[in-house]
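Yeah, one chain of the complex is gone here, protein chain that is, but the others are all in their spots.
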Amino acid sequence: MLGVCYYPEHWPRDRWAEDARRMRECGLSYVRIGEFSWSRLEPEPGRFDFEWLDQAIATLHAEGLQVVLGTPTPTPPKWLVDRHPDILATDREGRLRKFGSRRHYSFSSRTYQAHTRRIVTVIAQRYGNHPAVAGWQTDNEYGCHDTTRSYGPEDLLAFREWLRAKYGSIEALNAAWGNVFWSMEYRTFEEIDLPNLTVTEANPAHWLDFYRFSSDQVAAYNKLQVEIIRQYSPGRFITHNFMGYTPDFDHFKVAEDLDVASWDSYPLGFTDMDVLPVSEEEKLRYARTGHPDIPAFHHDLYRGVKPRWWVMEQQPGPVNWAAHNPSPAPGMVRLWTWEALAHGAEVVSYFRWRQFPQAQEQKHAGLNRPDFQPDVGYWEAQQVARELEGLELPPTQQAPVALVFDYEADWVTRIQPQGREFTYRDLVWNFYQALRSLGLDVDFVKPGGSLEGYRLGVVPCSPILHEATIRALHNTQAQLVFGPRTGSKTESMGIPPNLPPGKLAEWLPIRVTRVESLRPGVNFALEWNGQRYTSSVWKEWVESDLAPVAKFDDGRGALWQHDNLHYLAFWPTVAFLRAYLGHLANRQGLQTFSLSEGLRLRRRGHLTFAFNYGPHEQQAPASPQARFVLGGRMVPPHGLSIWES
Amino acid sequence: MLGVCYYPEHWPRDRWAEDARRMRECGLSYVRIGEFSWSRLEPEPGRFDFEWLDQAIATLHAEGLQVVLGTPTPTPPKWLVDRHPDILATDREGRLRKFGSRRHYSFSSRTYQAHTRRIVTVIAQRYGNHPAVAGWQTDNEYGCHDTTRSYGPEDLLAFREWLRAKYGSIEALNAAWGNVFWSMEYRTFEEIDLPNLTVTEANPAHWLDFYRFSSDQVAAYNKLQVEIIRQYSPGRFITHNFMGYTPDFDHFKVAEDLDVASWDSYPLGFTDMDVLPVSEEEKLRYARTGHPDIPAFHHDLYRGVKPRWWVMEQQPGPVNWAAHNPSPAPGMVRLWTWEALAHGAEVVSYFRWRQFPQAQEQKHAGLNRPDFQPDVGYWEAQQVARELEGLELPPTQQAPVALVFDYEADWVTRIQPQGREFTYRDLVWNFYQALRSLGLDVDFVKPGGSLEGYRLGVVPCSPILHEATIRALHNTQAQLVFGPRTGSKTESMGIPPNLPPGKLAEWLPIRVTRVESLRPGVNFALEWNGQRYTSSVWKEWVESDLAPVAKFDDGRGALWQHDNLHYLAFWPTVAFLRAYLGHLANRQGLQTFSLSEGLRLRRRGHLTFAFNYGPHEQQAPASPQARFVLGGRMVPPHGLSIWES
Partner (left out) sequence: MLGVCYYPEHWPRDRWAEDARRMRECGLSYVRIGEFSWSRLEPEPGRFDFEWLDQAIATLHAEGLQVVLGTPTPTPPKWLVDRHPDILATDREGRLRKFGSRRHYSFSSRTYQAHTRRIVTVIAQRYGNHPAVAGWQTDNEYGCHDTTRSYGPEDLLAFREWLRAKYGSIEALNAAWGNVFWSMEYRTFEEIDLPNLTVTEANPAHWLDFYRFSSDQVAAYNKLQVEIIRQYSPGRFITHNFMGYTPDFDHFKVAEDLDVASWDSYPLGFTDMDVLPVSEEEKLRYARTGHPDIPAFHHDLYRGVKPRWWVMEQQPGPVNWAAHNPSPAPGMVRLWTWEALAHGAEVVSYFRWRQFPQAQEQKHAGLNRPDFQPDVGYWEAQQVARELEGLELPPTQQAPVALVFDYEADWVTRIQPQGREFTYRDLVWNFYQALRSLGLDVDFVKPGGSLEGYRLGVVPCSPILHEATIRALHNTQAQLVFGPRTGSKTESMGIPPNLPPGKLAEWLPIRVTRVESLRPGVNFALEWNGQRYTSSVWKEWVESDLAPVAKFDDGRGALWQHDNLHYLAFWPTVAFLRAYLGHLANRQGLQTFSLSEGLRLRRRGHLTFAFNYGPHEQQAPASPQARFVLGGRMVPPHGLSIWES
């Protein structure tokens, strides 16, 4: 199903009815509204104006459109901020982050929590049982503009409470953090500061707890909204629109309180701005299509975050916020929409209905131009709507491959990279690209999530192995491949007493006695299966009674296996992973492909989809018996085919 | 005529007379003094000491030298700042900009305005009718060191008043800025903040008004000084010394209150520091000459700002403030001086008489060395003085080509570049270089300035077309070439209801329905006149009933013409502009040249000047009948020739 984001408050009322009619004509079913409209809903302190929203919803309803109503908390009005400056967040440099754009609040502000309760209650009470309201969106894009972490007085107070609750006694905290080092010991929780603006880096355990706290504050703030909505709006789903790779908070945790995950997909901007790392050469090649693995990575991630998921904002044309904002190649809006559906999206909703000719996003395209004419995206959306009419999409099944995605791993390696090029993001991306270029479908699983039923599992890097994670790793027949630094940290961000991989060593008897981080250009090689692979970035020294599966050229063991567990004691490149994971997949009975650049596959039930991000026609890897239900054996450039197998 | 900047307060009194004598011997006529001497003029609050200045002026007068007296406002003394800390400016990061160098004041400080009135009145009263005082300079280099915009409490109060005066009602402001977006609506003018330190970018309309306000504050501050001087110093000219490309304020507006524009020309520093964009290869080639178009660009700009203009500070040797400070190639001080005269300068004044061996500029060369010996520049200045004796310079005539230079365009595209490489500066520079390499003389015209009498006009980019601009564009027979984004904005920084080019579409019936900004390396091509041109950066989609003059290789129209109006729907390179503007110029009966690198032409009345920035002798493109009045047909490296035609 398709939807759109709409801002009735931006347009004259006499246009609303026509807008609604044309949405229906386009084939849209859902309309998200309201999430930035606080100044219109409460123009003066305590004076509410719902009349316009009543009419807007009624107008959409009249055309049979379903509404997703956003709470307006990403943008508190100026009068509220002026009355309560303690709402504002503080950046890492200690500067107040002022009113004048959006997300100008700290999750830890008690005042803001109170006013959030107030506004959400009023809105939920009014619209909770409206027949047009199908669901709710809390706030908008948590964490956008680096707003997860704030460094002000309210944050400090909340952080101290969080620590007190976690550790109970200051002695326990001192021991957990190792504060005897550099005389960092505290006598009371009141002595603890935030970890920013220290003379040199603060204790990494201090940072890690601050990251965890900040993530928890997002979840708590979201839960605060959810509980009110559930009370007044029974039977409606609740979602939040997440963003492209934003590891600052644990999305799994936030989503525990949601019914539906959703995310905002801007393939061109993400490719230009390195939301996931894209080489310069790929940035040029995919400037007008986006990198072929970027949307899929997020579709799979957010399907892992929640089985029911949407694309809440789908790029419909050039955007305004990247360093470069080209026009999508013709056909790409349709392709992106279909790809989301192939990966299991319930709804793909375009952002936005019409380009608004003022303010910050005035150059962000919509389905319609600011002169009220349909833009390119309108026609491509309509095409998808029509194509969908003839096609029933089967339910999404479990994939054969699991990727254990670990937000905490991002924090740990970001706080203490040890080598400049070691980032969790890049490592996960290598694993994902390798799997996708083999034509394999991938499920993202949270640490501790069940791995039953998978044939292959990859854990790119999980420094901290919590009890639940260990248990899940044990309860699977899958071949499990662990990346470097897995098990290298205790829960308190220390080195395990038995050295890495810590608790994992009970099942995979190896011991990492030393690690090296390497400057780009300081390379090493390893040989596996008669083939030589070069890498850099990271290398580990392992002691074990096992014989290594592969060796570095200095004779040390590079790859270790015991039963179904495999450990990579180095930074694996895509080339190596494609070979090794392909080999394991085949051994596990999975068919793999050697997909050419730009071609990607995905199954949904009995349907197989092929997407061609490249500029030339490519042949779909379909069996001769395949029955094509959309497109054909030759997949056109920037096009797709679907077949039954 | 020639002049020099002099600081008698830096030198022992017993040297003044000899200095004055040697100035005369060098052939200098004007001496600028006083602009940094507040601590000597008012050493204690309210206690003035004019005795030294009386004597200094008398000494210069005795040698027949004319004085340009600078008001000392760029450097208020410490005691004044300590008494009134509200004088200080605040930077964009919110930090106070402290005393200890210069320009340590905010234009919006009411205290500083009052003290400016006080000191300027006293000085103007004392020297206003002195026979040696030929003119005045207000302050020094407005905007230097990023001082146009300030972000403190005084600035905020003044900004609110400015907005109140402009919009009358807060509703009007909210509508103009589109503040319904992201709930940015204000209830009163007191709710408005400055646009810095917001969570993400502030409303571009907010920024644009803040830029306009800041520019207006410069003009108001200058006017405050001018009015006092006019009252007490009748018959003297008033100038201000502007800088190399400094778009932060509207120089046309400031100059409305002046008699003479002047500017400070440092060709080597400007080339090294990218005051105008210079490729790395050109930086090396022109390290000791400066880029051949940089001085001329500014001469033409400031002649457009005011018909009477000077070079107030001419580089006489190595300076101290660039990243690299080489010595000018022998002859360059002479060449630069002559080039300024060729472009119409009344006076070229060297900075400074003698290198001061202390403080910030101790490594800034003067005409004399700190050991009191003449430096290289002295001899080159003297040579020009002697050459000038035998030559009467005719008045400067209107050029055949007009370039509409638009400060607001710089602000609009800087606030909202939409593509990282799109800067107004670079675009204007492309047009200017193309025209100059064709051997064409160029006048800079302000938006709304008359275009009558020109054969060719270029508007590199004017997003906001004010009424007067439209009128001027209509009242000319010139071929008019518009660059991309012209007409793309309303006065309130929105998209025009009819889409770009907005009001221009009434005369040039096209409609820009989409724009693309492109990463370097994402290129496109167009074909015109049988030739293929490649470009990048920016590309527009145009709808029109017209047939395009040239097409992109994707078949869309790239270049549109109607009557005498031409529109470039892309980022034009110098190569393309040289071809297209040369073609139009020829069609309009103008002779063009294909000047080799480093050779540049300029006419003044019946005289034609050729300047050779290159290291090899070059032949002047003079007719066989040309009569050379300086130099000859072969222009030596770093030299010039002048002939009558």
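Order of writing sets the labels: A and B. Residues in every chain begin at 1.
As a working rule, a residue touches a chain if its C-beta (ideal position, glycine included) is under 8 Å from a C-beta of that chain, and two chains touch if they have at least 3 such contacts.
It should be emphasised that the depicted structure is a prediction, and the values quoted were computed from it without experimental measurement.
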Listed residues B:Ser37, B:Gln113 or B:Asn564, member touching the removed chain: B:Ser37
Option from A:Ser517, A:Thr573 or A:Thr592 whose C-beta touches the chain left out: A:Ser517
Listed residues B:Pro370, B:Pro417 or B:Pro636, member touching the removed chain: B:Pro370
Per the touch definition above, residue among B:Glu25, B:Asp54 or B:Asp82 touching the missing chain: B:Asp82
Touch criterion as defined above, residue of A:Glu18, A:Glu201 or A:Glu597 at the omitted chain: A:Glu201
Missing-chain contacts mapped onto chain A: 93-94, 177-187, 191, 193, 195-206, 416, 418-420, 492-499, 511, 513-519, 521-522, 541
Residues from chain B at the interface with the omitted partner, ascending: 7, 9-10, 36-40, 43-44, 72, 74-79, 82, 89, 95-104, 144-145, 147, 272, 280, 283-284, 287, 317-318, 320, 323-327, 355-363, 365, 369-371, 373, 375-376
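Basically, only the chains that are shown with their structure count from here on.
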Intercentroid distance (Cα basis), chain B paired with chain A, Å: 48
